[in-house]
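Removed: one protein chain of the complex. Kept in place: all other protein chains.
So that you can tell them apart, the chains are marked A and B in the order they are listed, and the count of residues begins at 1 in each.
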Amino acid sequence: MSDPLLRVEDLHKSYGDETVLRGIDFELERGDVEILSGPSGSGKSTLLRCVNRLTEPDSGTIYLDGERVSGAGTDVNELRRQVGMVFQDFNLFLHLTAAENITLGLRRVKGLGKAEARERAMEHLDRVGLADQAGSYPAELSGGQKQRVGIARALAMDPKLMLFDEPTSALDPELVGEVTSVMRELADEGMTMLVVTHEMGFAREAASRMMFLDQGQIVERGPPEQLFQHPEQARTAEFLQRITQLHGGEST
Amino acid sequence: MAVELTPVAAPLQGGLVDAASRFFLDNPDWGYVWSNRDAILDATVVTVQLTFVSIVLGFLIGLPAGVAEVYAPAWLRVPVETVGVVVRAVPILVILIYMFYVFSVSSSPFIAATFALGLRSGAYQSQIFRGAIQSVGEGQMEAARSVGMSKLEAIVYVIVPQSLRRSIPGFQNEFTIVLKDTSIAIILGVTELLGTAEDLFLQQNRTGTALELILAISLVYFVLTVTTNRGLEFAGDYFGVPTGENA
Partner (left out) sequence: MSYAEDLRRVRTREGRSVGSMVLIALGGLFWGYLLLRWLINWEWVPFGTPGEPLVSPETLGLTGGTATAFQSLPQLAEGAYITVLITVLSILLGLVLAVPLSVARVYGRWTKYLSLSFTELIRGTPLIAQLYLLYYGLNLSQFFRGLTQFGPFTVRTPVWAVDLGPLKVQTALWVALIGFTINSAAYQAEYIRSAIESVDPQQLVAARSVGLTQREGILHVVLPQTLRFAIPGWTNELVYLIKYSSLATFITVAELFRRADAVASDTFDYTAMFTVVALVYIGIVITATRLMGYVEDRVALPGLGQTRGRS
C-alpha cells in the first residue's frame, strides 16, 4: 500500500469572523511521529481536533489509510474509533476507576465482553506502568498517573493514529518525564503520532518530523534538527529559540 | 357571584388564650390522638407512598427533560423549557385541581395527586439535572466522543452517571419538598396525614383536640423529613465517588 496513513488537504476553519485554519495540507506516513508547534492561538488544537472531527472543519478533506473520513456520508464515530486522542487536562471519566475508564470504550464501542475488556484494560494499564492503580478513581491519582491512564484509554481502542494535545502542559515539572517516556516507548513501537507539545527534548529525541504553525498556516516543516539548527523562516527560529529556553533541551 | 367567606372553623369557640391555657395548663387530650394511632399510621403510609411515587414519576419526567434542556435541538428544547417555566410558576394547588378536574387523569384522588406532584417535581428535578449536567464539563463529553461513542452513548454512560451523583444534594431538597407538599393533596380529599388529622377533629367534632392532632402529625412529618435527609446523605456518601475538579 502506498497511501499515507493520514492525508489532510486544504483544511479551513473559522469561528465567526476569526479564521483559525487557512489551508492546511500535510501527510503522515505509518510510524511517523510529528510534532506540531507554534505560538498560542496559532490553531494547533483546532487542527488536531479537526483530524478526529471533534471540531468540524469548514472545508477540506481528510483521508485515513486511503479512505476519505470527512464530509458527507462518513461516520465520525468510525473515524474516532481509529484515532486515539489524549487531552491536556486528561478528561478521565471521573465516575469510573482507571480500569473502568478503559473498559467503557471497549465494551460500548468495540462490543467486547466484560472479562475480555477487563483483560485488555489490565494489559494497557500494565503497559503504562499502572497495573497497581486499576481500582483507583481519577481523583486519587497524580497528574502524571492520570495522563498515563488517558494514554492507555486511547491505546486500548487499537488506534491507527494517536493525537496528543499538550499532554504534559498541565503537569508539575517532575511528572512530565513519566508521561514523555511512555510516549517515547510508543514511538519506538511504531505508533503513528501527531503531537502538540512544548517539550523540545521529546521533540529532538522521538520526533521524525516537526511542523511549525503560525496564524493558521504551516510555515515550515521538516526533521527536528533542521528546524532547530537551520530554520528557513525567521518566525520559526525566533519561536523555537524562546520555547527551548523555557522548556529545556533534554527532557528528564 | 357569591364568594364563600364563612370560615370553616365556625364551630370553633373560645380563642388563643383558651386554647393555649387548656393545652399548657389544663390537660392536653393526647388520649384522643393515641386512640386514633392506627388511622394516623395508615395516613403516614399514604403520605410516604404519595411521596415516593411522585418522586419516581418526577424522576422519569425530570431526567429526560434535564438532558433535553442541555442537549436537545431547539424544536424539542424550547417546548420542554417552556412547559418547565409554566409548571414552576403555578402553585401546586392549581396543578392538583388541574389534574383532577381539568385533565381528569383519574377518578382516584391519590392517582391525580401523584400526577400533579410528580409533574411538578419533574419540572424541578429537570433543573437539578440540568445544573448537574452543565457542571460535568465539556471535556467529559469530548473524551467519550474521542473513543468513538455516539452522543447518546456518551450521555448515557458518561454524562448522566456523573450528573446523578452531583444531583444528590439538590435531590435531597426536592425529596423533602415533595414530602411536605403531599399535605396539599388534602384539597382532593386524599387521606394523607393532614387530611386524616382534619377528619379526626372536624368530622368527628373534636375541634378541641385540633392542637394535639396537628402537633402529632407535624411530629410525624418532622421525623420523616429528618430521616429522609439523613438517608439521602448516607446514599450520597455511599455512592459518592471522589471527584477532583480536574481529572
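Criterion: a residue touches a chain if its C-beta (ideal position, glycine included) is under 8 Å from a C-beta of that chain, and two chains touch if they have at least 3 such contacts.
The model shown is predicted, which means the values in this text are computed figures rather than measured ones.
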| item | value |
| --- | --- |
| Chains on display which the left-out chain touches in the complete complex | B |
| Identified contact with the non-displayed chain, of B:146, B:172 or B:191 | B:172 |
| Among B:39, B:83, B:97 or B:156, residue touching the chain not depicted | B:97 |
| Footprint left on subunit B by the chain that the document does not show | 1-9, 12-20, 70-71, 74, 86, 89-94, 97-98, 101-102, 134, 138, 141, 170, 172-174, 176-177, 180-181, 183-184, 186-187, 194, 197-198, 201, 207, 210-211, 214-215, 217-218, 221-222, 225-226 |
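Criterion: only the chains that are shown with their structure count from here on.
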| item | value |
| --- | --- |
| Residue numbers on subunit A that touch subunit B, as the complex places them | 52, 54, 76-78, 80-81, 83-85, 87, 89-95, 104-105, 108-109, 137-141, 146, 153-154, 157, 170 |
| Subunit A contact footprint on subunit B (complex, rising order) | 139-140, 142-150, 153, 157-158, 161-162, 165, 241-244, 246-247 |
